[in-house]
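Only one protein chain is missing from this complex, and each of the others stays in its spot.
On to chain A.
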Amino acid sequence: MAPLLVLGLALCLSGTWAVDKGNFKTCEQSAFCKRQRALKPGESPYRALLETMELTNTRLTLQLINDNNKVRLLLELYRLQGNITRVKINELKPLKPRYEVPDVLIREPTTEPLSVLSQDENGVVLSLGVESQRVIISARPFRLDIMEGSDVLMSLNSRGLLAFEHLRMQKVEDGMWEETFKSHTDSKPNGPSAVSLDFSLPGVEHVYGIPEHADTLRLKTTDNGDPYRLYNLDVFQYELYNPMALYGSVPVMVAHSAQRTTGIFWLNAAETWVDISSNTTVFGKMLDYVQGSSETPQTDVRWISESGIIDIFIMLGPTPKDVFSQYASLTGTQSFPPLASLGYHQCRWNYNDQEDVKSVDAGFDEHDIPYDFIWLDIEHTDGKRYFTWDPHKFATPKEMLQGLMDKKRKMVAIVDPHIKVDGNYKIHNEIRSRGFYVKNKDGGDYEGWCWPGSASYPDFTRADMRAWWASMFAYDQYEGTMENLYTWNDMNEPSVFNGPEVTMHKDATHGAWEHRDIHNLYGLYVQMATAEGLIQRSGGVERPFVLTRAFFAGSQRLGAVWTGDNAAEWGHLKISIPMCLSMGLVGISFCGADIGGFFKSPSTELLVRWYQAGAYQPFYRAHAHVDTPRREPWLFGPENTALIREAVRQRYTLLPYWYQLFYRAHVTGEPVMRPLWVEYPQDLATFALEDEYLIGRDLLVHPVVEEGARGVTAYLPGKDEVWFDVHTFQKHNGAQNLYIPVTMSSIPVFQRGGSIIPRKLRVRRSSTCMEHDPYTLYVALNLQRTADGELYIDDGHTFNYEKKEFIYRKLTFANKVLSSVNLAPDAKFTTDSWIERIIVLGASKPSKVTLKTADGQEKQLEFDFDASMSVLTVRKPGMNAGADWTMTFQ
């Protein structure tokens, strides 16, 4: 939610629905960005002092000097396990320590040996250990080139834009010590402290990532406008297709070409701007033996941050999945969500009272639409005091939660990080008396204006504060809660209605550090403390579910993210795809947009299309602004209710697939929802696609996102692939643009030939009701008449999978035999679920189908064969889903 006050103002002034850009800084208005951007390439003052080089087994250090001011920097270079190179640059002797981002890396990365291959007065060549990879350190000017064979993979400071504003005593130029934006003055007591570095990516034309922006999947060049900005902000009615900052930041860019995929992780939590240009400059001083020509495509990237140090992780791929696992090795993988959270979520600002909740819940049963979670926004609290309930509207919350539990459903209630300043409010008194609030520049508790009126902000950067916050989720602390209540952290950028750019003053302090240093981390810490609270209240048994709006690198470990306050417009439906794809590429798989659009009221067509598209995105939640008319799925006539019901049902049938993809994401860091190029890295036609995507490897989705659409054109990749329409079972060849006529009930989805996807076709009231239900396996044969897939089963909600309590099976179809083998023989779990049906797409008619179970017994199975579609349906094989078996088609 965005501030109401601003809404009123925007309406008065313009009467239009668009962001008020004047509330947010351009690079020109941000003193450090303006300063840094004014630097000219090719004039680097930095020189490497090779004589200072020290090399221990795994660590190289080297001093750099700025010849203009003689300030020395210390460069550290590490080779990390898994084909990652880390480069750190800090002042050699800073006036006081500069901020280094903690709590984002899951552990101190494991280093690998480095060795010097050659050295002279112009530079040093280091071996990176594998595949003839080398780093060349050039001394004058300082520059790094990472090579593989004769290819330059990446160059640092090749354009000479390294800049490191050293901490200093005296006040100098305007804008460096104090800066005013609108009515807010930033006192900047530490003066200038920005850092900047450029990267050149030869051979690269496509770069992705650095969310969150409402922009295309493929990042644009920024020569003619502002750089992409990373600064977590509560942007009211954000505009599409521009580089403005939004609610979250992940400073990770992925570069892809047909030859290689690489990534840059810029670990800095301060306000950051990223410039992208493409072949704008001649390729600098290419090293002699590089076969570079001006025709080689090249992308140049430049990162600028307001404070902190330069700490970069260069992930060298070479495949997209290598980059994902490299990044996951640094910041962790997607948290494994409770199965129910992959179901449908019904939210609104606000469900007014318990009776309202009850009647919406009953509405889902009456209209036979499944859902798992109903949500309560800020109005459920006692005067926006989080951890409390409105005594009149929600007088007996446990009764309400029990009512939901009786139907195996759950609830999410919001807990925001702004705390009402109120001497009668326990949470406030505790935080204040413990000194846990963020401080203003004068040392008092920082106060700003948010939903409750005057509010203070807990200092979530403190571990002791987070531990205390987590303890507040205990059932005896957070009264009226039960195990089926989960949490939503909104406004955690943090949003401060009367602050500069609707956020916290940069000169507010978190202990020794300024808010400036930690800003983009605040939201991550809020979610971290909350998720920890949910884990602790269950004694460490239950997996948490926490939704956040603000995020940073590492937030994937903590829960789900949504794209904030979008609007009921076709453009917003459309952009939900590239926005979630961008997050997936940098680790955050559990992403979704508000179904229907938050602001404004959707047309019925838009709402239905959004339900259809959302059914095939990871986080599936409808949400609406308090001022919009009600839009529960059954309010638009029986036909539209039926369309929405069908979309939600499709989601539920696929929950086994979603769940195992999240398990995979949790184990490997691969995105659940991914761009086509991730699976078809050499197919240039896929590089800029953002109107279709893959779920896992095997489902291709091209949702209808245009008003009045009569058809869509989907690109089916892979010249050796075949794709099956999941609704009609029609087979299509790969490597073609396929026109698909659509009606209001169409959701174009294709299963890849060569895959096996498990579904549960008995869609019930909630995912939990489907726990023991049987599976139907969809076996889609490729041209080689083979297929494979996986089946993952556990209890769906505890951490017991970490104790190997799960079933993980490999399903293979080859040589007319379908078999299930155990992928995790050391894991133990039992399930009531059995295999109800097997549907083989692209099959030929067998004369008989025989099932052989582990005990050696054989039985003939009945089957149906649809010759027109080549679909074979095996009737009721009946074996347990966790068992070994083979099925022979003769």
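Quick note on the criterion: a contact is a pair of C-beta atoms (placed from the backbone, for glycine too) under 8 Å apart; a residue touches a chain by one contact, two chains touch by 3 or more; residues count from 1.
Everything that follows uses one rule, which is that contacts and distances are computed from a predicted model.
Missing from the rendering is one chain, named in UniProt as "Glucosidase 2 subunit beta" (options: "BHLH domain-containing protein", "Autophagy-related protein 13 N-terminal domain-containing protein", "Glucosidase 2 subunit beta" or "Phospholipid-transporting ATPase").
In the complete complex, the residue from A:769, A:817 or A:879 that touches the missing chain is A:769.
When the full complex is taken into account, the listed residue touching the unshown chain is A:761, out of A:535, A:761 or A:869. If you put the missing chain back, the residues of chain A touching it would be 8, 11, 352, 356, 368, 392, 406-408, 626-630, 761-765, 768-770, 772-773, 836-837, 875-876, 878.
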